[in-house]
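Missing here is one protein chain; the remaining ones are kept as they sit in the complex.
Up next is subunit A:
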Amino acid sequence: MLLRHTPKEVVERSALTINPAKTCQPVGAMYAALGIHKCLPHSHGSQGCCAYHRSALTRHYAEPIMASTSSFTEGASVFGGQSNMLESINNIFALYDPDIIAVNTTCLSEVIGDDLNQIINRAIADNKIPKGKTVMYASTPSFKGSHVTGYANMLTAMVQNFATNTGKKNKSITLLPSFVEPSDMSEIKHIAAEMGIDYIMYPDTSGVVNAPMDGKFHMYPKGGTPREKIIASGDSRYALALGRVGTFQAAQLLDSKCKVKTEILDLPIGISATDAFIDKLRTTSGVTVPESITVERGQLVDVLCDKAQYVYGKKISLMGDPDILFGLVQFCKDAGMEVIHVITGTPAGAKWDRRIKELAGPNAIVKSGAQADLFYFHQLLQNTKPDLIFGNTYCKYIARDMDIPLIRTGFPIYDRIGHSYFPITGYRGGLHLLVKILDVFMDRQDRDASEEKFELVM
């Protein structure tokens, strides 16, 4: 078996990452950029990066993922990528006609020191950018952060480039979600809409990376936040950023640049975080929580009560993206499960480590950053075997090796579908998540039951 040789004994490694629990920034930036309507992500570097990121997103969403590349060659690497970028801008507007080009840098363009600000200004000066069109960029080298950081940087670039304070407030609340699935973006919108709130949300990848099949290939599917909305977010009354690691920087900028009062909440995953989100919407907008939302909550709590005995006391190990882990850990605790390991490859910071430790409990092992990889995760699991793993597709090797059920969450998920259609956020997402958890435990109970204890009703 593939992972047979992972030793149980944990040895400190400093120079080596084995089976990473993260990937690099540009893929997150690309994903965020897809959440703006008629925006073409552009990768400023050699072709490989762009091809990899497109492949990764294509595998995850089973959707055509569009992005262009500066196609660096050795020449560009020596003399700088300015001419490639300018030529790209020309070609992209001529052929693909996006409203926005969202450039992400790569290791290569970062190390040679391409100044994208200067290049874009040059393009503006040379009239290379058609009227009403925008070229924006985010700095996203792979040698810093992770895919979540890349997402955060592109989200920040959206605020930087578009959000405008005209001095006249509008009625809307701005919502900035962290790196979550399009289904989760939809769910967040659903909650805001049910509450009767005038909202602006970006990015919004729903309808872009889970677009319907209509017999045509669309370079730009219907979804995505229109740029006017992002501009208007600078005048919004209030902003709620959901998921600290993915949104902190953008929220801060929206606050300082446009004087929009912003607050950061956890992603509304599980009961308590969703409660907090809804309560915040209620108090900031002066609305009452509608019956429909109360019913959704009631249903989730009801199912949890009905079947609590199947999850109570179960040991859980989680790997994934830092913002999502908050909700998942809290949800596990709400259901009476015991969280024993939490790791993320994203260097989420000391504050994150501390908060998640508090949440998970004193016995949980928590680690983030470079050596928090799947090799380490496997070692932890070999020392204390959980009943269930939450994690991305790559956890399947550990799950199989140790015969532990795996619920796929986070990024990437290459071998299962549904994540882009069924949310884990909100009460409805909580119910979906809970049903998945129950299925896993009840299936296992059925599988392992002795003949005489195998029963119809559970």
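Going forward, a contact is a pair of C-beta atoms (placed from the backbone, for glycine too) under 8 Å apart; a residue touches a chain by one contact, two chains touch by 3 or more; residues count from 1.
Please note the rule applied: contacts and distances are computed from a predicted model.
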| item | value |
| --- | --- |
| Choices "Phosphate transport system permease protein", "glycine dehydrogenase (aminomethyl-transferring)", "Nitrogenase iron-molybdenum cofactor biosynthesis protein NifE" or "NADH-quinone oxidoreductase subunit F" - which one is the UniProt name of the chain not shown | "Nitrogenase iron-molybdenum cofactor biosynthesis protein NifE" |
| Hidden-chain contact residue, picked from the options A:A32, A:C107, A:V311 or A:V342 | A:C107 |
| Residue among A:P26, A:P177 or A:G410 touching the omitted chain | A:P26 |
| Missing-chain contacts mapped onto subunit A | 2, 5, 7, 13-20, 22-27, 42, 45-56, 58-59, 62-74, 76-77, 84-85, 87-92, 94-96, 106-108, 111-112, 141-144, 146, 211, 213-219, 345, 370, 375, 394 |
